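Structure, as C-alpha cells:
What you see is the complex with one protein chain gone and the rest in place.
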Amino acid sequence: MHQSIKVFITGGTFDKEYNELNGSLFFKETHLHEMLKLGRSRLDLSIETLMMKDSLDFDAADRQLIANACNDISEERILITHGTDTMTVTASYLSQKCTNKTIVLTGAMVPYKFGSSDGLFNLGSALAFVQILKPGIYIAMNGKIFEANKVRKNTDKGEFESIP
Amino acid sequence: MHQSIKVFITGGTFDKEYNELNGSLFFKETHLHEMLKLGRSRLDLSIETLMMKDSLDFDAADRQLIANACNDISEERILITHGTDTMTVTASYLSQKCTNKTIVLTGAMVPYKFGSSDGLFNLGSALAFVQILKPGIYIAMNGKIFEANKVRKNTDKGEFESIP
Amino acid sequence: MHQSIKVFITGGTFDKEYNELNGSLFFKETHLHEMLKLGRSRLDLSIETLMMKDSLDFDAADRQLIANACNDISEERILITHGTDTMTVTASYLSQKCTNKTIVLTGAMVPYKFGSSDGLFNLGSALAFVQILKPGIYIAMNGKIFEANKVRKNTDKGEFESIP
Partner (left out) sequence: MHQSIKVFITGGTFDKEYNELNGSLFFKETHLHEMLKLGRSRLDLSIETLMMKDSLDFDAADRQLIANACNDISEERILITHGTDTMTVTASYLSQKCTNKTIVLTGAMVPYKFGSSDGLFNLGSALAFVQILKPGIYIAMNGKIFEANKVRKNTDKGEFESIP
C-alpha cells in the first residue's frame, strides 16, 4: 500500500508568508518539507514546485501546465497543494485532462506559518486519501473528501461542501 | 462517503500536558476538540473519552474496556487515540475481539501542546483512513497505514514500520 | 518599584490578524491580555484601547488623542502599543505634549498571532523599561531603549537605530 507518491506544489495560502518589512503576504519557498518533518512522515514522496501563485491568479496556461505535469509522470498517485479560491476549477479541469490517476488537491485557509493553520491537518488527510482512493480527481479539505465537479467552496463559511 | 465516525480517547502522549508547578507531564483533558477546530474539520464525529492513561500503564482490563466500547456502539467506523508505546498490542487485541468494523488507532510522538507535535498531521491522516478503509484494525502513524499484527514501533527511530 | 502602569493600545502590526475568508490582514481585538497571561505577568496594569489602526493611517487628531489620554490620567508610567511605521513620529509628538511622565512605546514587526512574532519579547522589554526609567518619551524595540527624537526605523533592515 506504500507506493511512490508525487507531490506538486502550486502555491496558495498554504505557503504564504508575512513580509515584516512591508506588512504584505508573499511567497518565498514551500513549507511542505518542514510540515512533513513535523508530521514525522515516512512516506515515499517526490516533491516538485510547479509554481508559487495565488490561485486567483491562475489562468488557462497554469492549469494546462498542471495537467501536463500530472500526465507526464509515471506516478499514479498525485497530491497537489493549491490555493482554495479556485481549487474546484482546477479539479474540474483535471477531471477532463487526467484519467486513470488518483489526484488529490488540498490547501489551507490560513498560512502554515501563522500558527492557527489548518495546513498540517489537511496535509495528513490528503496524503492518506491519495494512498487509497481509486483513480479520480478529488479535493481533501475540512477532513472530508470530495469528488471533482461535486464540490464548491462556500466563501461565506470558509469551508468546502458537496453539491448535488 | 461522509458517515458518522466514533472517536474514542484513551490518553497517550497526544494529550499530555506540562505541569508548570512541578515540571511533570500529566493528563488534564483531551485536546481533540481544539485540534479538530484548528483543522476546520466538518466531519460528523461523536467523541468520547474512555480513559486518560499512558499506554505503558494499560492492562488487560483497559483493553477489554476499549474492545467492548467498540462493539457496543452502532458506528462502524471508529478512531482511537492511543499512546504509541503499546498501540500495536491494543491493535492486535482488537483484531481478535472486534470484527466487521473499521478501527484506526493513532497517536503522537510529541504532545500536541508542545509545538513540535506530529499530532495534527496524524489526526488528519487517521480521520481520512477511517472513512475509506474496509473493515479491519489499523494503525495510522508517520503518514502510513498499517494493518494490526503486521506492524511494530521501532523504538530506536521513534517510528512505526511494517513487519513481514 | 511596583507602581500602577497604564497601557494604551493603538493597534499596529502587534494586533493584526489574518482573515481566512478573504486573505487580508485586519484588526479584531487586542492580544495584549493573552500575551500578559502567557508571560505570567503579575504587574498591576490598567489596559485601555484608544484605537485599532495601522500607524501609517494615523493623523494629527489620532496623535492628539493619544497625548490627551496620557495627560488625562493619574498614572505616571505609561506603555503604548503602536505600529512601527510611524512610532518615532508619535514619540516626537508626545515629547512636546507630555512631560513629567515615563512613556514607552513598543510594537512588533510580525503580528503576535503569526508564530514568528517579536511581540512577546518586546512587551516584556517595554514593561521592564517603563517601570524604572525616569520621566521621558521612549521607544522599546529590538531589546533596546531609545529616547524620542534620537531614533529612526531603518526600513531596509526592519529595525530601530539611534540617530546622532
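Should a chain be cited, it is by its letter among A, B and C, assigned in written order, with residues numbered from 1 in that chain.
Heads up, the rule we're going with is that contacts are C-beta pairs under 8 Å (C-beta built on N, C-alpha and C of every residue); 3 or more make two chains touch, one makes a residue touch a chain.
Source: prediction; values computed, not measured.
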| item | value |
| --- | --- |
| Contact set of the excluded chain (shown chains only) | B, C |
| Touch criterion as defined above, residue of C:E29, C:E48 or C:E159 at the omitted chain | C:E159 |
| Interface with the unshown chain - residue positions in subunit B | 13, 16, 18, 20-21, 23, 25, 54, 109-111, 113-116, 155-156, 158 |
| On subunit C, residues whose C-beta touches the chain left out of the figure | 1-2, 35-36, 38-43, 109, 116-118, 120-129, 131-133, 140-145, 158-162 |
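Methods note: only the chains that are shown with their structure count from here on.
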| item | value |
| --- | --- |
| Pair of chains joined by the greatest number of C-beta pairs in contact | A-B |
| Distance between the centres, which are taken as Cα means, of subunit B and subunit A, whole angstrom | 26 |
| Centre distance in Å when subunit A and subunit C are each reduced to the mean of their C-alpha atoms | 39 |
| Per-residue overlap in subunit B, given as positions that touch at least 2 other chains | none |
